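Pasting a structure below so you can have a look.
The complex is shown incomplete by one protein chain, all other protein chains being positioned as in the whole.
Now for subunit A:
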Amino acid sequence: MPPAQDQAMPTPDSNIVPEKIRDGIDVVINGEPFRHTGDPAMPLLWYLRDVLRLTGTKYGGDAQAGNGADLVLVDGKPVPAIGQPMKALSGKRITTVEGLAANDGTLHPLQQAFIDEDAIGCGYCTPGWLISGVALLTRTAQPSDDDIDRLPNLCRCGSQTRVRRAIKRAAAGKAGQA
């Protein structure tokens, strides 16, 4: 005999058919889970920009690594989002420039240092510098000039010397200070 409460509360009639759970590629972007159900070959860049409308990661125009404006962290490593098909990212943790600050809005020290040093030209390539800079600081707490020299980013406005200062400022724990 079924439990009494089942008789007391029958399942109401409904014509709502629950949507079948769609297959897809699960990724975690800036701490939030997402499932990509479109073309598995779609590069991460277009998933971010066209699907999620996370436009902080910029299109540099290239089919492969270009000026570095499209860099993101995949499991902590800086990679060009244009060169990462979604099918290669299943289960990966992705951080974009929008995810560098803490949830309460507190900036990452390198973001603050970029503001302190005014390390910005037109600002289009800046998200990419922040991503590769954060990866460098995570790898090497006190990066040398040679370490900084190896950053892959390009900038026509000439923000490089100010970026270098900002990385050193963040490394010295002086972000946000006069």
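Just so it is clear, a residue touches a chain if its C-beta (ideal position, glycine included) is under 8 Å from a C-beta of that chain, and two chains touch if they have at least 3 such contacts; residues count from 1.
Convention: contacts and distances are computed from a predicted model.
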Write down which listed name, "ABC transporter permease", "Aldehyde dehydrogenase", "STAS domain-containing protein" or "GTP-binding protein", is the UniProt protein name of the chain that is not shown.
"Aldehyde dehydrogenase"
Hidden partner chain, residues of subunit A it touches:
39, 42-43, 46, 49-51, 53-63, 66-67, 69, 96-98, 100-101, 107, 111, 114-116, 118, 120-127, 130, 145, 148-151, 153-162, 164-165
